[in-house]
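As you look at this complex, bear in mind that one protein chain is not there, while each of the others sits in place.
Each chain gets a letter, A, B and C, in the order it is written, and its residues are counted from 1.
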Amino acid sequence: MKLWGGRFSENLNTLAARMNSSLAFDQRLAEVDIRGSKAWAKALAGAGILSQEELELLLQGLEKVADEFKGSKFVFQESDEDIHTAVERRLKEFIGPLAGKLHTGRSRNDQVATDFRLWMLETIPHLDGQLKELQGTLIERAERDMGALLPGYTHMQQAQPVLLSHWWLWQFWMLQRDRDRLMNLVEETSVLPLGCGALAGSSFPVDRFALATELGFRRPFPNSLDAVSDRDFAAGFLFWAALLGVHLSRLSEALIIYSSREFGFIRLSDAFSTGSSLMPQKKNPDLLELTRAQSGKLIGLLTGLLAVLKGLPSAYDKDLQEDKPAVFEAADRLADSLAVLSGLIATLEINAGRMRAAIDPQMMATDLADYLVRKGVPFRQAHEAVGAAVQKAEASGKPLSMLPLETWQEIHPAFESDILEAFSAEISVKNRVAYGGTAPQEVLEQLALARQVLG
Amino acid sequence: MKLWGGRFSENLNTLAARMNSSLAFDQRLAEVDIRGSKAWAKALAGAGILSQEELELLLQGLEKVADEFKGSKFVFQESDEDIHTAVERRLKEFIGPLAGKLHTGRSRNDQVATDFRLWMLETIPHLDGQLKELQGTLIERAERDMGALLPGYTHMQQAQPVLLSHWWLWQFWMLQRDRDRLMNLVEETSVLPLGCGALAGSSFPVDRFALATELGFRRPFPNSLDAVSDRDFAAGFLFWAALLGVHLSRLSEALIIYSSREFGFIRLSDAFSTGSSLMPQKKNPDLLELTRAQSGKLIGLLTGLLAVLKGLPSAYDKDLQEDKPAVFEAADRLADSLAVLSGLIATLEINAGRMRAAIDPQMMATDLADYLVRKGVPFRQAHEAVGAAVQKAEASGKPLSMLPLETWQEIHPAFESDILEAFSAEISVKNRVAYGGTAPQEVLEQLALARQVLG
Amino acid sequence: MKLWGGRFSENLNTLAARMNSSLAFDQRLAEVDIRGSKAWAKALAGAGILSQEELELLLQGLEKVADEFKGSKFVFQESDEDIHTAVERRLKEFIGPLAGKLHTGRSRNDQVATDFRLWMLETIPHLDGQLKELQGTLIERAERDMGALLPGYTHMQQAQPVLLSHWWLWQFWMLQRDRDRLMNLVEETSVLPLGCGALAGSSFPVDRFALATELGFRRPFPNSLDAVSDRDFAAGFLFWAALLGVHLSRLSEALIIYSSREFGFIRLSDAFSTGSSLMPQKKNPDLLELTRAQSGKLIGLLTGLLAVLKGLPSAYDKDLQEDKPAVFEAADRLADSLAVLSGLIATLEINAGRMRAAIDPQMMATDLADYLVRKGVPFRQAHEAVGAAVQKAEASGKPLSMLPLETWQEIHPAFESDILEAFSAEISVKNRVAYGGTAPQEVLEQLALARQVLG
Partner (left out) sequence: MKLWGGRFSENLNTLAARMNSSLAFDQRLAEVDIRGSKAWAKALAGAGILSQEELELLLQGLEKVADEFKGSKFVFQESDEDIHTAVERRLKEFIGPLAGKLHTGRSRNDQVATDFRLWMLETIPHLDGQLKELQGTLIERAERDMGALLPGYTHMQQAQPVLLSHWWLWQFWMLQRDRDRLMNLVEETSVLPLGCGALAGSSFPVDRFALATELGFRRPFPNSLDAVSDRDFAAGFLFWAALLGVHLSRLSEALIIYSSREFGFIRLSDAFSTGSSLMPQKKNPDLLELTRAQSGKLIGLLTGLLAVLKGLPSAYDKDLQEDKPAVFEAADRLADSLAVLSGLIATLEINAGRMRAAIDPQMMATDLADYLVRKGVPFRQAHEAVGAAVQKAEASGKPLSMLPLETWQEIHPAFESDILEAFSAEISVKNRVAYGGTAPQEVLEQLALARQVLG
């Protein structure tokens, strides 16, 4: 069934029909489409377009269609060009010509925009829940691994020691921003297009504020052209997805490197590792590679939709049909990734000994400079003095901590015998006491804050 | 001057130095860098690292450097590898070794993140002001052009008539979403990295909450690793820019088409048109083409930064340096576009006669269907009936409004002699009375709402 | 069945297994995978790893598996993690443990790279054929529509008249470049990875040159690390697809505008148009909008893969798995688009009268300037003179061709009474005689060249 055709004398070319059809992806809107139709039927009744009896029949018919979808018994026909058509076709089979009244004053333009927003408003809480679960896993790791020292890196070079828990919490906060952004998206998505018709508004006096309330939207669109053409919420979702993807890629990359034999800081559980068809010894972090790679795909989905939207001149252009497959794919991929990462992180084993042993005395160079600062040396001079010491140590092939006191004092007279204390990674960490630093008591407070934010 | 080098025995290769330098773009951070340094000096004094006298000297020195920038008298040296280095170098020339105390407990990692955020917090209100100005222009047009009827398009085909003012307000609301998103960005940007050091936090007990207040941030970052690595705000800005760019491209595309000779709905002023070097008659909408094209560029800037961020494993990787040129370019381009579009729209002339004349009677086909619906015919049948009429009219080469009444009644007996009223574009528009529709009184209310939102 | 697992003590998490599986998309490689395996079996026999008898059994077993795929009788099992595993599993069911010899000296890394290349080498000729078909349609249109004059546009403004056939041939040449690029892709794809093992090469002395010949490759990779990691051909394919997509989007955009009521230059056949669920009169160019939109999607697929590839450090990283779904989707979409566009263009009707009538006398302004040039006036002055005439005509509200001769002579004395000839669009077109111009005899020659190139 097509919802148009009266004016056409020739059928749509078969291949063109296939290309034009959106059923392959929009059937996932079945439930929200029916929900929207029920609300629309009520609005039509409220506007006097449908009698109470007609309304009842329509609602019952729609319920039957919904039941078929719930029970996976709905049978699509080749002529159903989209989910809206399929639902109306089936409705007509159930209740006859009355079904033809449902589309009064409504267009697929406002209908599909409404359906898609309803779907998104339903999906966001699920994704938020998964994000929360992953955050919970990170908090648990931060608690469980408290005390473990990790070399902190900048430029992939050892920089300063940090608590591993501090590192896990970093990931927590990154995801918290994703959750905040998701809440902004809810706000943005929650504006109702229904009742705006094809582009010019409806000539039937439906109460769109009541309709918004009925469907759980905050308010109706104040401009019908905007209502049917706006896909900011879809682009916003894809940006959210791409940025979350980037966050997960950074986490994944770090874990991949940490699980290399050369680093050896973590070991993935067998349940989240795979092997090689050729090399019997291999234990590969495939899942982490996939969660890393996914960010590329998500960037492409975002880019793609933005490029599609660019330059569209009308209130509705068919190009907008590209919005749903992209958003659905992004949502599905992230749902998988978040679940897998949560399981993977919960079950990985850390090797605290390897981490601690990896901390080279040079990592305390800043502490040595700070040592001089505390004795009144301007930081810039202190920095240079320690740099000179590093150079001497490297030239002599010794660890920095093995330089004799005389050498230190040659470099700067303010160095004294208490200098060795500065080489303790534990003391280094303990010293980072400013808010947000890696000192244990700060990290404990941070953990408390994170738990509170998580709710 | 380099802020490092103590440990190095060989100089940086010249070409490598050029590639490593960020001065070409980050000199634009001079003012905020100095502002940040002043606040940091105060924080160090508050933590007892600087005496009151040292603080005064530092502040005075920084003020002198700031004055040089204000007066465009600052002279960069080849060895200045970035703006932070240049400022500290000059400070040292003014106040001597004391300058070397300023960097105590601070790293360029937290410094540059702070500078960049300060710059963005300053820039956002300017862009918001420009958006507001363009919105104001759109409101003025909506007022000025009230009464003009425009063929409304979907699929670039005539769909239903709308008020031109309704069309202008569509653009208004699109931009309102951009402004809302900008406010979310302020929230996101307003978290302070300063005092987080290179990655592990500061070992000097600076009060980061006071520092945040001093610099106008809402709160300090609770995690030092996150503070130096987070570039969500930059990606968020580029997404905002790309989506705004897409909005402007849609507006531009429509105006380009409307200013073609074939449409002839608008005429750009000479002040916003250009000509051809070969064809003497040409009057080209180059500016609109540039504002359309720009969206492509902005999509590329967003894509580029997201791809840069993907997979970065450390708390700080030099890759992050790509953040600023992209954001600066996006901000500059949009500042130009918004101003140009505002002028162009304010000065274009509309041809209301052409618009009205372009409205084909077929555009009232939905009204004809609604006519039947009001007589009790289910919409779906009404749609088919009118479709059949359209086909007959086309076959006979007549306008739809010229079909004789008998033909209408053959098609559906409910058609009566009052059918001709349905062909009035004015009545069609007047009928779209549901909230958000194009009926004049609805558009007037919408206009009032828009004025109120604009503030 | 997994091709690894000996060293693992715990099963792969269910969700992780789903995410890790590539079967959903790589089953489309079944045929080429088996072809590759047959060739590999022969190579192993050639290297003395398999006896002739073993080879026969393997080939027969593989043939049986191939038959199952051909007959759509192959049944996947949940444990088949990819097509390679599925094929080997089934082979084992047919021929027992001997199947386990097939993977000797081969890894999925070289196997999948080979399969994917084989698939591409098979797919390219199909796409090339479709391109050729669309080119053929364009040539036919150029022939059929010979004589029709079209306003030529720059900046969407009328510029100079051209032959419609010249316009169709423009599209032809654009696609010719796509075909040329496709041939470069064949060259690039036709390098054989098989026999490179996981990354280090094979320790069995297989003859990779013979293997290349057997499978239709031009040569084997000279470096095993490169062989398994190279995805340039996939990125190249996606770029090819994106650029072709851009070409089709430009064509589509022009046709969409030309089929608007305001332009009215072309009319799509019903077989390639769709209607509206609300507005009975609508005849929408949905297919053209989809072929336009598709370019956005294709850009996203390219961007996505490039972002995936960025920064991969190993000889093989699982991230590479993202290559296939992107390439498959691009190929499928373009196959549909090319077929639909070919049908749509072949069946559209042109309205030569509307096109001719749309040509405003101003379009001959360049001819007027050329007229002066032929009388010895430097072009720049001629340009200014005609520009002044255009301004006068517009000020007086008259068409340019209605300016009295005196006005022309006031503007420039070289204008004489033969000026009116210059206003003929037919003469304007006839004058563009330089190679590549729109003069009819030039276009006929161009058409001959196009036919020759098409072969």
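Throughout what follows, contacts are C-beta pairs under 8 Å (C-beta built on N, C-alpha and C of every residue); 3 or more make two chains touch, one makes a residue touch a chain.
Being a predicted model, the structure only gives us computed values, none of them experimental.
*Asks:* Looking at C:Ile257, C:Ala271 or C:Leu344, which makes contact with the chain not pictured?
*Replies:* Touching the chain that is not displayed is residue C:Ile257.
*Asks:* For a quick check of understanding: of B:Glu31, B:Asp207, B:Asp319 or B:Glu410, which residue touches the chain that isn't displayed?
*Replies:* Considering all chains, including the one not shown, the answer is B:Asp319.
*Asks:* For the chain not shown, which residue from C:Arg117, C:Lys282, C:Lys318 or C:Arg333 touches it across the whole complex?
*Replies:* Residue touching the absent chain, from the options given: C:Lys318.
*Asks:* Applying the definition given at the start, please give the residues of chain C touching the unseen chain.
*Replies:* 3-9, 49, 88, 97-105, 109, 152-156, 159-162, 166-167, 169-170, 172-174, 177, 180-181, 184, 188, 195-209, 220-230, 232, 235-236, 239, 242-243, 245-246, 249-250, 252-254, 257, 292, 295-296, 299, 302-303, 306-307, 309-318, 366-367, 370, 373, 378-381, 383-388, 390-391, 394, 428-429, 431-439, 442, 446, 449-450
*Asks:* Determine and list the chain B residues touching the chain excluded from the picture.
*Replies:* For chain B, the residues touching the absent chain are 2-13, 15-16, 18-20, 84-85, 103, 106-109, 197-198, 269-284, 286-287, 289-290, 292-310, 317-319, 321-322, 326, 336-337, 339-340, 343-344.
*Asks:* Contact with the hidden chain only, please: which chain A residues?
*Replies:* 153-160, 256-257, 259-263, 275-286, 289, 303, 306-307, 310-311, 358, 360, 362-363, 365-366, 368-369, 383-387, 389-390, 400
As a working rule, only the chains that are shown with their structure count from here on.
*Asks:* Suppose chain centres are the mean of their C-alpha atoms. Which chain sits farthest from chain B?
*Replies:* C
*Asks:* Using the average of all C-alpha atoms in each chain as its centre, how far is it in Å between chain A and chain B?
*Replies:* 23
*Asks:* Chain A to chain C: how many Å between their CA centres?
*Replies:* Each chain's C-alpha centroid was found; their separation is 32 Å.
*Asks:* For chain B, which residues are shared contacts with two or more other chains?
*Replies:* Within chain B, residues 153-156, 159-160, 257, 303, 306-307, 310-311, 366, 383-387, 390 contact more than one other chain.
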